[in-house]
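Right, one structure below, let's go through it.
Missing here: one protein chain of the complex. Every other protein chain is in place.
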Amino acid sequence: MALEIGLIGLGKMGYSLAQNIKDHGHRVVAYNRSAEKIQEAESYGLIGAYSIAELVSKLAAPRIIWLMVPAGSPVDEMIESLIPLINQEDIIIDGGNSNYKDTLRRYEMLREKGIRFMDVGTSGGVEGARNGACMMIGAEKDVFERIEPLIKDVCLENGYVHTGKNGSGHYVKMIHNGIEYGMLQAIGEGFEILEKSQFELNYKEIAKVWNHGSVIRGWLMELMERAFEKDPQLQSIKGVVHSSGEGLWTVQEALELQVPVHTIASSLFVRYRSQQEDTFSGKVIAALRNEFGGHRVEKKDK
Amino acid sequence: MALEIGLIGLGKMGYSLAQNIKDHGHRVVAYNRSAEKIQEAESYGLIGAYSIAELVSKLAAPRIIWLMVPAGSPVDEMIESLIPLINQEDIIIDGGNSNYKDTLRRYEMLREKGIRFMDVGTSGGVEGARNGACMMIGAEKDVFERIEPLIKDVCLENGYVHTGKNGSGHYVKMIHNGIEYGMLQAIGEGFEILEKSQFELNYKEIAKVWNHGSVIRGWLMELMERAFEKDPQLQSIKGVVHSSGEGLWTVQEALELQVPVHTIASSLFVRYRSQQEDTFSGKVIAALRNEFGGHRVEKKDK
Amino acid sequence: MALEIGLIGLGKMGYSLAQNIKDHGHRVVAYNRSAEKIQEAESYGLIGAYSIAELVSKLAAPRIIWLMVPAGSPVDEMIESLIPLINQEDIIIDGGNSNYKDTLRRYEMLREKGIRFMDVGTSGGVEGARNGACMMIGAEKDVFERIEPLIKDVCLENGYVHTGKNGSGHYVKMIHNGIEYGMLQAIGEGFEILEKSQFELNYKEIAKVWNHGSVIRGWLMELMERAFEKDPQLQSIKGVVHSSGEGLWTVQEALELQVPVHTIASSLFVRYRSQQEDTFSGKVIAALRNEFGGHRVEKKDK
Partner (left out) sequence: MALEIGLIGLGKMGYSLAQNIKDHGHRVVAYNRSAEKIQEAESYGLIGAYSIAELVSKLAAPRIIWLMVPAGSPVDEMIESLIPLINQEDIIIDGGNSNYKDTLRRYEMLREKGIRFMDVGTSGGVEGARNGACMMIGAEKDVFERIEPLIKDVCLENGYVHTGKNGSGHYVKMIHNGIEYGMLQAIGEGFEILEKSQFELNYKEIAKVWNHGSVIRGWLMELMERAFEKDPQLQSIKGVVHSSGEGLWTVQEALELQVPVHTIASSLFVRYRSQQEDTFSGKVIAALRNEFGGHRVEKKDK
């Protein structure tokens, strides 16, 4: 069943998803802040819209408008722009990594206006968005069912689930990312031990064997192999790790629910530490050890 | 190329591996402490040996003897029993979860006697041992090459690697398990947040979708789905988690190498905590809070 | 210099502070929700007020009104009750453990009305409030100076500091408590090792010696000695540890500022864990280990 969809935001994820939708025979009207990306989309066979109004006008009501814009105020701003242009029963989908509390707020606000809402947590990276994503969907049942045919097309088999009421899609995606933080950190720690060990090891071969039959096999280990293939000792890379919000939100949520999350919180702290050259806490401890034990302090170069 | 092999230890892992080897056309002479298991093995077509001496006598030199006995003193004892019975150039394989330091010690000891040694870290659980294992192998090159045809048969495709010199097989397996500890804990933390959240969620469906296209997809998530299928809320299970040694050794190794392993160490501590009803540290803190702030202390029932 | 002060909230901390203020020759008008406590205060020589209005009426403008009520909505409600009754340049002091973000909000709100505000983080427990407290004070300079004589009287020598602008008093107190969480947990861990060790040790004697000349000497160790004096093995106490908010806020603040707080966060998680009989995360891990390794699961009693 072919659907018609407006897609806003042609970043890496958004454009890949748009192509994926189009490949499955759906009609996609695409808008992006910068015109260049729209032209690229047109050349792929998507219908370009050079303004929000144009996008809305090119869709027949009841409309489905899928947002793939950065989490936070961009989502609010886009929804504000859409409200005066769209009708009751139109559906707005937020496919980004929004904080579920924002999602609950937006859902309530739109519900009062009769506009329907759906939150989609999307995993699988750019590759997934393009070729078969994994989606966790929070929505009222009838809304979910209206869009399910399209969701089914763009996801892997068994690659989507209606997690429950609004907010739950982004919530489950948040927790997915929290788990991911912990897994990444565990993998990092393991390889750091290997790297400091007395053995001369081939990390790529190890990642490869671990991905063929071991308990920890999975996509991350597959990617690990790929990464070591490109740079066997990761010599070109700095160990600075940024984060995009969902790990933080997972820990914040855990704190509110009083769930001990030693590994997920540690993973986040280690990332924060990786972004610092030096630490004030380290200075404090070095200074104290010098005071009580006369332990030598390393001085900063002038 | 069919080989002949003596296999000692018909526990869950050992028996599955023996069957797996036999299925691939190799000749397996099997010994176990309890006779019952040997009979079961015979009924499967393995050649039973009711003593170590019998096992050795049923193998032509140079022999290959694969130990699948519990780590620690059982391995030492079995090697001691074998030494007087076997010849130079015979190969002893330790396929258990031995501490790599023991492995290095045993390797040195056997090397002086001209007996060859190979350490095999095996992953993939019972299922893997039976149908396609994942093996990390520490051995001198010629030893590895003598056994490789059999290894290739019993492992999944790409499911084995010669990690390097003796000890490295058990070492890499140890780190594998350390990573596994961290991953398990991260998954546990994630689901505990879901369980305490405001949403009503179907954990099995979530594990399933996470295993189809998400970043954290892998065997653990597949097993998670299976576990929730059997017991949707895990109501029948107590959250007591034991450990078998390799997580501990990973942390000990990390300490020696000065590698910060926040998540792997935490995972281990959480397991230790799960085995305690109450904690002395908690009593200490409760007592102190009572002293300074008059905070109420929970009293033990008489 | 004798001042006149209205004190609201005669709980453990509030009443001790009121007595302390009175002992130093200041005039204290005291209000409490329950009348009993007011009568007790009167019998000590404080001036009772049986309503907020009565309290305000018994103070000459410009007034100083010190709140010692539980953090959160009680503070807001009390401030709301006071606003219509008091004058510009009157000072409201919040001496409780308020979240500094609430303090900043209240300060702004009162400033617009011309009412002055001061936030006081108080440490030293009930003992300190009674006999010599430790206070961290956030306030505009002139407000601080108006009240300093009284502050000086009720605190230990060197036991107060004007930390800076409004909010900073509660902020510094919050961090104090965060550090306290970490210290308590470290002490708890240390004694738990002692308790499980091969040695027969006298904990009270150890706490005592550690408090006389060691690096970790301090009030907590003094209290530790006291606690072990009462109950040498802490046998009567359950290791359940609650928390009152400031540890949580410290971690939340650290997350926002991207400060790695491994020990403070862990301390909080350990407390949360102490309040749980069993954990869902433990069930998840036990179930997974059973799936991949056939490891026995402990079943719940029916």
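For clarity, chains are labelled A, B and C in written order, and residue numbers in each chain start from 1.
Please note the rule applied: a residue touches a chain if its C-beta (ideal position, glycine included) is under 8 Å from a C-beta of that chain, and two chains touch if they have at least 3 such contacts.
Quantities reported herein were computed from a predicted structural model and do not represent experimental measurements.
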### Query
In the complete assembly, which of A:Ile83, A:Met109 or A:Ala227 touches the absent chain?
A:Ala227
### Query
Thinking of the whole complex, not just what is shown, which of C:Ser243, C:Ser266 or C:Thr279 touches the missing chain?
C:Ser266
### Query
Which subunit B residues would touch the chain omitted from the figure, given the whole complex?
215, 248, 251-252, 255, 258-262, 265-266, 268-270, 272-273, 275, 279, 281, 292-293
### Task
Mind listing the subunit C residues that contact the chain we can't see here?
123-125, 128, 132-136, 155-161, 163-165, 167-168, 171-172, 175-183, 185-187, 189-194, 196-197, 199-202, 205-206, 208-221, 250, 253-254, 257-264, 266-267, 269-270
## Note on the structure
Note that subunit A touches the absent chain at residues 12, 125-127, 184-185, 187-189, 191-192, 195-196, 219-220, 223-224, 226-227, 231, 234-242, 244, 262, 266, 270-271, 273-274, 278-295, 297-300
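Here is the rule we use: only the chains that are shown with their structure count from here on.
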### Query
What is the distance in Å between the mean C-alpha positions of subunit A and subunit C?
39
### Residue numbers of subunit B (touch at least two other chains)
125, 185, 187, 189, 191-192, 196, 219-220, 262, 266, 270
